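Below, a portion of the complex is reproduced, with chain positions unchanged.
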Amino acid sequence: MTLARPFLSDNAAAVHPKLWEAMRAADHPDNPYDGDTLSQQLDARFTALFGRECAALWVATGTAANCLALATMCAPHGGVVCHREAHIEVDEGGAPGFFLHGAKLMLADGAGAKLTPQDIAALIDPIRNDVHQVQPHAIAITQASEYGCTYRPEELADLGAFAKARRLGLHMDGARFANAAGFLGGSAEDAARAASGPVDSLAFGFIKNGGMGAEAVVLFDPDAAMQVRYRRKRAGHLQCKGRYLAAQILAMLEDDLWLANARHANAAAQEVAAGCGERLLHPVEANELFVRLTPAEREALRAQDFAFYDWGADSARFVTAWNTKPEDAQALGKAIAAL
Amino acid sequence: MTLARPFLSDNAAAVHPKLWEAMRAADHPDNPYDGDTLSQQLDARFTALFGRECAALWVATGTAANCLALATMCAPHGGVVCHREAHIEVDEGGAPGFFLHGAKLMLADGAGAKLTPQDIAALIDPIRNDVHQVQPHAIAITQASEYGCTYRPEELADLGAFAKARRLGLHMDGARFANAAGFLGGSAEDAARAASGPVDSLAFGFIKNGGMGAEAVVLFDPDAAMQVRYRRKRAGHLQCKGRYLAAQILAMLEDDLWLANARHANAAAQEVAAGCGERLLHPVEANELFVRLTPAEREALRAQDFAFYDWGADSARFVTAWNTKPEDAQALGKAIAAL
């Protein structure tokens, strides 16, 4: 039997060996919750990475990371602007409604699942400034976007200026932040800063990038950070053996493993992209590909053991991961080209 | 430097080697979330253990486990009766208020942090049956209790009958369920059934018993189980690599490791108890001891490298764990006896 060549998702990939090592190294008694020596290092490590003061708290899922951050910038009677296809709208089971106590997601349109100030203004400018209509309190963007597109630093600067002018919080869902940073290039610090721009908070994803069960909520506002500490506990997300989560994150930061993993995945995506030509629905700027493929073509690819999801009736989604074999990626690119 | 002899808590102890093995064995691609082969085994395994149909879902914390279960049996406008010193009231950062959308905890008194039907009736009988007063919808008990006391099967039967008569749900916080089961004795099945009695739901704790970050919400009502599946996602508790949580739990069930670990801890507690005599504030029926000790006596113990928490002005709490060294427990018992 041939083993499947997996391009289904990066969210179920194996855990990176360095993280196993780090977790095992943490396997001795320490203070519970986030009082341990590892968790206590997070703020400083992320402050160094981003070059501005921040707090960083581990949580087990991106959903929790996003929602905890958003709850600090949107009151229950307010709204969060996001893309119509944003993960928080489409795939988080209504979590924002729960964490934000009924606040509303306000759905904007934008190419490649990215948003521009113009896209957002088109949505919120018609809202009457009265109590009958929910007012926007925050913006949530996704980096890389749900279609694998990466915001450039200048795009983020524009969004930041817009958010500031409108007094809106700006949050970044970074489930694949590493892939976006990797795409933008440079040192780890340069890449992280370029990819995050002037956001108020970032859900920095590690799980899709070789982690087991730890993401970081990065908060550039100290008041928000304090609030998230309480809200994390209240949401049942303060694990008592938090050191195993901190260990994963620190191992990711060590020697820029997070960036190396992401670049590996990105490179694999480019290998695939090389075979896709006009079939690509979106530019490949991270580790996801959306490819126009007929049902018959998809069948042909699956017959060659490539595993992936359909994306609507006429296309497919391919995702590469930190451990995608280059030869699999090349083979896939060639197989598509040969269709 | 002498290493501390730790009796602070079981919540920060190391992870059992069998669980590490099981997690590593799960380190290959599988379906995400709870679609993997391990997660899919949980319902059957717990059904076999408890001898009645149930669903079992992993979550990362006991707080989440308790609150997800309670939310199925108490409407937002209702109340949950619990002991005044229950963990959900005192130490979960208001999590029930979050998960139950503002439902009220109704605080009853009872010896050893346990509740009897009489204790509960004394609290709820005076409540006027009108809309101005919050009506009780459920009861939450803790097994073993916050003072390390274990409900006996007949006590649970009484509570079950009372809950049924009053049309109240009955939930068990089992952060130290294994220790209670271990105290009651018998085979794993006998012990589990005796310790759980007729509850509607159980937060079955593994983390304090050698786990890393996985508890099981066990739901004996299929409707509640379906609801918890949705609510778990909505609360950001559906981890995408859930197989590592399932692996921990299955390893615990394998060869009754959960019970062996608990009995080890319980035995250590009895070693300590042997030296405490009249100093004990509560009977030792699990792995916690509450011991009357003056400040000077506590200082003397700490000078011998015993680590533990003060409990009010005149006593201390000692907790044993799956990996407490028997010699440490004996030494502690002797040290207390020698005071």
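Letters A and B mark the chains as written, and numbering starts fresh at 1 in each.
The rule is short, and it goes like this: a contact is a pair of C-beta atoms (placed from the backbone, for glycine too) under 8 Å apart; a residue touches a chain by one contact, two chains touch by 3 or more.
These numbers were taken from a predicted model, which means no experiment stands behind them.
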{"item": "Full count of same-sequence chains in the assembly - 2 placed in this view", "value": "4"}
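The working rule: only the chains that are shown with their structure count from here on.
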{"item": "Equivalent-chain rotation between chain B and chain A, CA atoms, steps of 5 degrees", "value": "180"}
{"item": "Centre distance in Å when chain A and chain B are each reduced to the mean of their C-alpha atoms", "value": "34"}
{"item": "Chain B to chain A touching residues, read off their complex", "value": "6, 9, 11-15, 20, 24, 27-32, 36, 59-61, 63-65, 67, 92-95, 97-99, 207-208, 212-213, 230, 233-241, 244-245"}
